[in-house]
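Only one protein chain is missing from this complex, and each of the others stays in its spot.
And then chain A:
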Amino acid sequence: MMAAAAAAGGAPEVIAQLENAAKVLMAPPSMVNNEQRQHAEHIFLSFRKSKSPFAVCKHILETSKVDYVLFQAATAIMEAVVREWILLEKTSIESLRTFLLTYVLQRPNLQKYVREQILLAVAVIVKRGSLDKSIDCKSIFHEVSQLISSGNPTVPTESWRETLLDSRVMELFFTVHRKIREDTDMAQDSLQCLAQLASLHGPVFPDEGSQVDYLAHFIEGLLNTINGIEIEDSEAVGISSIISNLITVFPRNILTAIPNELFSSFVNCLAHLTCSFGRSAALEEVLDKDDMVYMEAYDKLLESWLTLVQDDKHFHKGFFTQHAVQVFNSYIQCHLAAPDGTRNLTANGVASREEEEISELQEDDRDQFCDQLASVGMLGRIAAEHCIPLLTSLLEDRVTRLHGQLQRHQQQLLASPASGSIDNKVLDDLYEDIHWLILVTGYLLANDTQGETPLIPPEVMEYSIKHSAEVDINTTLQILGSPGEKASSIPGYNRTDSVIRLLSAILRVSEVESRAIRANLTHLLSPQMGKDIVWFLKRWAKTYLLVDEKLYDQISLPFSTAFGADTEGSQWIVGYLLEKVISNLAVWSSEQDLANDTVQLLVTLVERRERANLVIQCENWWNLAKQFARRSPPLHYLSSSVQRTLMKALVLGGFAHMDTETKQQYWTEVLQPLQQRFLNVINQENFQQICQEEEVKQEITATLEALCGIAEATQIDNVAILFNFLMDFLNNCIGLMEVYKNTPETVNLIIEVFVEVAHKQICYLGEAKAMNLYEACLTLLQVYSKNNLGRQRIDVTAEEDQYQDLLLIMELLTNLLSKEFIDFSDTDEVFRGHEPGQATNRSVSAADVVLYGVNLVLPLMSQDLLKFPSLCNQYYKLITFICEIFPEKIPQLPEDLFKSLMYSLELGMSSMSSEVCQLCLEAVTPLAEQCAKAQETDSTLFLATRHFLKMVFDMLVLQKHNTEMTTAAGEAFYTLVCLHQAEYSELVETLLSTQQDPVIYQRLADAFNKLTASSTPPTLDRKQKMAFLKSLEEFMANVGGLLCVK
């Protein structure tokens, strides 16, 4: 309708219609009804789909005064260009692009959203052109707009050399920026151009000399531009991107080859800007701005520092020390309260303070600012001489003040217990200061690590070694071992190792906290600070406790004396940390995050055997184990996840080095009570009758929770013991499943135990043990399915419960399947000595178990349940796994199961999320390959794949789809085409026969011919397949959307 009107040249009518529709859309809800609105939307939709709307759109842009209509015209052009690209003459595309650009340039007062849409259309034209390499690079402007549309480092070819290396060109850009910098939008564009020029590299530079010249020129231009001006808010991010690009893209030898003075000015400028952006970022935080431009700029500059100072080959030691001091000081200053710092001060020096609600979703500062903290920590290390003593004195000062403040509160409480309202401002300020000081100290003294043993940073080690001659070891140990005393009250306190003194400053914070708890002031303490303390101690312990001298060239004597293996110092610290953990678990059970960080510290103490050996020598540890086994307060107040981790730690501790008798005793204290209590309950004659008693249910729940914790403790060297222990329970759990069949929360927890055991242990199990586990899982599923098939529930949480069960079952099956690709077992190697050579000649594979499992649970799945996204994803992940790993099993499946699977795939490709669609496409490829291999043209799988061919064909050719999916779809498509060549030709013929327009017919026919040209006849050969995928990309660009025209 619209297309016809346009073709007939009824442009004024079209405009009138569109403007009316725009009015409807823009009207307030009370003025128009839904139908009118939908009608208006439909008008725009069909307008955008109209064929060759270019003339009408140009006319609209030139005459209409309605912004929304202009916007829609730009959108229509953009969509039509891509759709009809191969039908358009190159020259008309070129003139269209020129028209749009000129249009924008001549109308400075366009609405922003209209201008952006038109520029987007230009960008799309340029980008689409780059696919054909048909772009005619004539003007520099053209190139720049291309640069703006991409964000990558700039790698132009040699042909650009003359232009880009011409210093006048670069100067032009700086001049332009100086002239327009007060216009927010334009300034950002010109800075983006400069940022691109700052990342110039590749063949455009004939040699290093030209690169040095270019860089020197650029830095000169940059410094001239920013020195002596007050930087606008809108410039901060752009300028920091320029600097960050210079530092990351230009090699160090080029950077150091520019004139010395220039380089120094550059680094000075960087330091100055970093501090200044940091201060502005702090202001932004106080004002709670939505758009944190200075924070973003600050992040970029701090990251640049990290890149710069980590290079010790090109810069002599100490080169950056002064700058590091400057940036470090300013960071600390911004994060401390007045008078030492400026935290929470607005620009005019007024303190602002508000108590906002913080949800659990808000990231902790240590995670949210981890990149900043890593940079500042690194700068702190290279200026260790300054920064470590600074942190120490700031912390020691706050410890004293905190202690004093808490004492005053206590006295006040004693004097008038009823006077509830105490102003906590002073305390909160101290907590916040200590919070940041601990975070910075943590990042300075140790690195984040995943898995491997973290090393003491070399700068910290060297710093300690350098001063060890002046240090008195005994006084150092005294400072460390007396956290209850003021550091400065210890004689000779200035002749102590500074790194150890910094650690002991944090132990002093921890001690003040512990004493306040003992004085019943817990309600005045900050759980956040409690978290910071245990977070730090964990990080510190991982790196420093029982320092392994073999890992270092040189080791500091104070370190090896205070924390080395077999030292009193390390035994003392382990005892101290353990005490802290036990106290926290008792006092802070209500603070989930703090309890969690605490129990993580405990895991750190026992996960390495050397440390565990010390831990188990502490009486406290045994008390903790006994207390937990008794399930008495306060440990059972802890949340279930903390209890699980505590169980894990207690099990890990059991693998420390002990004599046989002690070990026997330990397990008697830790694991046996669990087993004993459990067996006592379930073996009672009247268990069936009392199973719903609250105490019984609690006992069962606690046992199941503990089993999850035990599974979590699995390591390769304890799996043999733990597996045998857990296996006894698993068999009993199946009985429980029957007893508690009508108690969904218990059923759910039982399945979870199986999930955890499979997750942690299956990869270590040899054939016989894996078989035991498979069988247990199968029985579990059979019982579950028997109890749930045909059962109808109406209670309010029925659907949610079932969703959670099925989700866990899918996870269980996926875990079992993972055995097929992650397998550390060495035919029961880890079990040798436990059960001599129990050979098995059964050959049930994970596949059989999993398929059987799928067969059991599939009838319980419903389309409604697939509406839970996580269940849906887990389900499709599982079936894709199955198709990928065992395509040969699929044709042998029972008919119902086979049909369900195929239906699931069809559903997944047609009406689920794009993620699921991708999974299904990935599943189809191996199925089609399987068919090709088997060469059975009458199998049901063969017929099913024929149907998939049509689906994938339609998806690629006729529907709009996510381009990210093209690869998966392409691979499936090619495999299906190989399998069903005749059907494919038929699909193409049918499609062509519906084309009325001879031009489109011809282009389409050509495109299809080109698509298969390199792979005729198509065979399952890798090279051919790759060629096909490449042609497909081009095909998609030419045809994609062409057929969507109405």
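Everything that follows uses one rule, which is that a residue touches a chain if its C-beta (ideal position, glycine included) is under 8 Å from a C-beta of that chain, and two chains touch if they have at least 3 such contacts; residues count from 1.
Basically, contacts and distances are computed from a predicted model.
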Hidden chain of the complex, named as in its UniProt record, picked from "Ammonium transporter", "Nucleolar GTP-binding protein 1", "Aspartate aminotransferase" or "Eukaryotic translation initiation factor 5A": "Eukaryotic translation initiation factor 5A"
From the listed residues A:Leu105, A:Ala469 or A:Ile794, report the one that touches the chain absent from this view. A:Ile794
Give the residue, chosen from A:Asp207, A:Glu230, A:Glu357 or A:Glu661, that touches the chain omitted from the document. A:Glu357
So which of A:Ser639, A:Gln672 or A:Gln981 would be touching the chain we can't see? A:Ser639
Sole touch to the unshown chain from A:Gln684, A:Gln715 or A:Thr963: residue A:Gln684
At which residues does chain A meet the chain that is not included here? 355-361, 427-428, 431-432, 435, 523, 526-529, 589-593, 595, 636-640, 681, 684, 688-690, 692-696, 699, 742-743, 745, 748, 787, 790-798, 800, 804
